[in-house]
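Here the complex is missing a single protein chain, while all its other protein chains stay put.
As written, the chains take the letters A, B and C, and residue 1 is the first residue of each chain.
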Amino acid sequence: MTSVAVLGASGFTGGELVRLLLGHPDVEVAFVGGERAAGSALREVHPHLGAAAGALVVEPNDAVTAPRRTTDVAMLALPSGASSALAPALLDAGVRVVDLAGDHRLSAEAYPEWYGFVHPEPAWLEKAVYGIPELHGGAIAGADLVANPGCFPTGVVLALVPLIRAGLVDPASAVVDGKTGWSGAGRLATEEASFARAEESLRPYGAPGHRHTPEMELAIERATGDACAVTFVPHLVPATRGVAASCYLSLAGDRVSTGDLTDALARAYAGSPFVRVLADGEPPDTKRTRGSNVVELSAFADPRTGRAVAIAALDNLMKGAAGQAVQNLNLMLGLDETAGLPVAGWYP
Amino acid sequence: MTSVAVLGASGFTGGELVRLLLGHPDVEVAFVGGERAAGSALREVHPHLGAAAGALVVEPNDAVTAPRRTTDVAMLALPSGASSALAPALLDAGVRVVDLAGDHRLSAEAYPEWYGFVHPEPAWLEKAVYGIPELHGGAIAGADLVANPGCFPTGVVLALVPLIRAGLVDPASAVVDGKTGWSGAGRLATEEASFARAEESLRPYGAPGHRHTPEMELAIERATGDACAVTFVPHLVPATRGVAASCYLSLAGDRVSTGDLTDALARAYAGSPFVRVLADGEPPDTKRTRGSNVVELSAFADPRTGRAVAIAALDNLMKGAAGQAVQNLNLMLGLDETAGLPVAGWYP
Amino acid sequence: MTSVAVLGASGFTGGELVRLLLGHPDVEVAFVGGERAAGSALREVHPHLGAAAGALVVEPNDAVTAPRRTTDVAMLALPSGASSALAPALLDAGVRVVDLAGDHRLSAEAYPEWYGFVHPEPAWLEKAVYGIPELHGGAIAGADLVANPGCFPTGVVLALVPLIRAGLVDPASAVVDGKTGWSGAGRLATEEASFARAEESLRPYGAPGHRHTPEMELAIERATGDACAVTFVPHLVPATRGVAASCYLSLAGDRVSTGDLTDALARAYAGSPFVRVLADGEPPDTKRTRGSNVVELSAFADPRTGRAVAIAALDNLMKGAAGQAVQNLNLMLGLDETAGLPVAGWYP
Partner (left out) sequence: MTSVAVLGASGFTGGELVRLLLGHPDVEVAFVGGERAAGSALREVHPHLGAAAGALVVEPNDAVTAPRRTTDVAMLALPSGASSALAPALLDAGVRVVDLAGDHRLSAEAYPEWYGFVHPEPAWLEKAVYGIPELHGGAIAGADLVANPGCFPTGVVLALVPLIRAGLVDPASAVVDGKTGWSGAGRLATEEASFARAEESLRPYGAPGHRHTPEMELAIERATGDACAVTFVPHLVPATRGVAASCYLSLAGDRVSTGDLTDALARAYAGSPFVRVLADGEPPDTKRTRGSNVVELSAFADPRTGRAVAIAALDNLMKGAAGQAVQNLNLMLGLDETAGLPVAGWYP
């Protein structure tokens, strides 16, 4: 059994991480960390876990680095800024790290502009592997530090990389329109996030400076070698789970068809247990992915306007966060990619 | 008092039309028509109207053309195909018509491709005035036949025309991503539209052949003189009312700023009681427009990628259908544009 | 025009009050008061009001008592405790008061137990008239101080008083199960009220000590002369507006039928524009009452168990708060009961 620590266990993503790991056949949850929740029983912090939470008690996050504690892997579901402050001590002590925050996804020079801080550990940042298993499985297996991607970038990068690699679309032309439920924003105690305010509300947020923008660009560039410029506008809709991203790009030529786009996606993910490529531009649906680690992808050509549309739908807390983190953990440990991860979603 | 007939009164749009007209100071609802609902009391078809429905009884739609019936204006909330079949007899009899269906919005040659039928009355079609009061108020005032716009085109045309007229964006580059609640699809009895299926579901639909696409293109072209090519993908989200459209276009030059875009919108609608232009790219929100005839508009520049984003939010049954139809009626009758129409929305 | 002040204008109820009063033909909104919102334009506090908010600026609540201000009626949508502290100065200055808080609904001795404070002005409390227009219209007309009822009590009292008066049910046997959307709790900034927490959550709250309990009991006792003991458990459901209350009582005899119960309700409210009595136990529905000042009532007998079930559904912010307050205002001013109040609801 691998000994795993979950930091930031009291949030939505932390809760899903713990739930998945408690049901994982090859893993032992040895430590759950929190900030304000420190000292509370895990089952009080996450009553939905019930008896599955056993006798785990939330400890202060930084207690994970105490001497004589034996942790094989630490999974960090911390706020931005916190994981890059904490990770080096873990890594230096030989603990492998999966960082679910945004602290190891960009290049060092991008942090001041997009995250508002100077990255404290550029050396470790350079060693981080961006953790989309379907694209970087080999590197992830050997990594000490995996940067678990954001929810929108996961869908967008998976949707666009095969199309760009196949030369079917122009990477400089990408417009990405995102829709997300409220769980992506975490456990909020704000009027903005209240039910009475959020129900029946459709609205953009965070544009044009959303942090997922440079993450998408860099990830696509690294995977394809092509520079990419993304206009990204996310929108809040009255749902709890689920993100959908619709990507609009110029077709690389008059002859590119829906079939070409679909084929490129299908070929790229033929052996991937968690990517469901839909036929003929059939619409992806977040509803079918809820609770699973699956992303649905679809693409179609609009020859009338010379544009391609590629759409991704996924559960932001699963394939968009905790699920993908466990998938990365599986690769790091040499386990089957699907260990402890559901393919079937929750419905209805 | 002007004598008004509402056809297709049993649907969602028809219900809102009747509700608004029953509260309108200068109008008498003289006829409510339906198909399957014919013979029922209006208050049974729309129990939420209660005593406001008075003793009105739904009659067969085509009874509106019976001899000796005196109707000044007929408002047609009928399925596509039905209004173009019925309107000529009304128009020939001197009844003015507001058509809320899509039958008088395009040019005749577009109907086979986008609507699947050959338009039966191209002569009347040519006389139809496209009914966005903020852009075509003068022509509407004198029209016998007003084509009431679709919900998405209303928002998109209002958002883009001032930017294109001011030369700030490239009309050939338009990508429009739409989000809509379920009321836009009408009173449905399908599993797809069921609560258990629709809650927590984000998904595209109807692309790339959605009928609002050519309507947007033609309306923009008529208003600006510039050819326009729109890639339009609407999405269903778990809401009842509200449509939001995010429009992405290339900026016309490096120097175009958020301020320039906002100024163009603010100038265009300075005297318009139902257009709320937000400052500095502040996010529009369907929630604030519900129940009112207001559309919220906002725009910002993303100089990093050379793109403009313009966003519209409105209540699809109000400014996107019944409300705008009453606004058009007001212009046709020489009344104040706001007669019988709320500026304040419902909240929360 | 009557000069009206709205205190606590920044909350949900205050917002609805202002919206209704701005559209009221015989009233001028002369003052809007708030606490933290003081100094802000009303249209910023309630953006959904838009231009309807005019140039009104929120002032500190207690500025309403400043000398030389001319207010005919003050409507107090304040937290419990605040209205009883502020009302006396207004009343002593000749300003009539409608109190939407709970400060004038009970007898003085009940306040320590149910509200946790000693009532500061028992003298005024005794003069307060409980404001259910359908039951106490005459007294309301002449009142200086009207205690506007709570949302649940409004529905329960209207449902039960006719049945008790007609001797059809046993008032000592009342069980009331309430369901409410989240707007009843006000503008909250708590995790409990957040969308991600509240969606898909059905749960009781506040029992057995909910403040609406003694209000129901006292109101029924005053209206019928019969002592009444109510077990009341409200539940939160994932909706924004709407409360439904199902009341269970022992039938007074074996022979009491659904028809008897329905007849008693129908007779009691035959002339009431805002009470819709449904036939034959047909189910009330909050959806049909949203945005209107209507309450739907229905009752049926379950002879198998010897019980009666009476159910009320209404919009908690309208008939359950702001709407009924305006109805009370109309009576106080000798206006038509329906002035400024919609009978037709919002749908869908």
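Just so it is clear, contacts are C-beta pairs under 8 Å (C-beta built on N, C-alpha and C of every residue); 3 or more make two chains touch, one makes a residue touch a chain.
What you are looking at is a predicted structure, and each value in this text was computed from that prediction instead of being measured.
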{"item": "Contact partner of the left-out chain, one of B:Ala51, B:Ala196 or B:Ala227", "value": "B:Ala196"}
{"item": "Among C:Ser84, C:Ser246 or C:Asn330, residue touching the chain not depicted", "value": "C:Ser246"}
{"item": "Among C:Pro208, C:Gly271 or C:Gly334, residue touching the chain not depicted", "value": "C:Pro208"}
{"item": "Hidden-chain contact residue, picked from the options A:Pro88, A:Gly137 or A:Gly291", "value": "A:Gly291"}
{"item": "Sites on chain C contacted by the missing partner chain, in the whole complex", "value": "175, 177, 179, 181, 196-197, 199-205, 207-208, 229-231, 233, 235, 237-244, 246, 248, 281, 283-287, 290, 300, 302, 304-305, 307, 309, 311, 313, 348"}
{"item": "Missing-partner contacts on chain B, residue numbers", "value": "12, 181-183, 185, 187-191, 193-200, 238-240"}
{"item": "Hidden partner chain, residues of chain A it touches", "value": "12, 15, 19, 22-23, 46-53, 183, 240-241, 273, 276, 285, 287-292, 294, 342-348"}
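Operating definition for what follows: only the chains that are shown with their structure count from here on.
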{"item": "Cα-centroid distance, chain A relative to chain B, in whole angstrom", "value": "38"}
{"item": "Distance between the centres, which are taken as Cα means, of chain C and chain B, whole angstrom", "value": "36"}
{"item": "Length of the line joining the C-alpha centres of chain A and chain C, rounded to whole Å", "value": "47"}
{"item": "Junction residues of chain B, two or more chains touched", "value": "240-241, 287, 290, 348"}
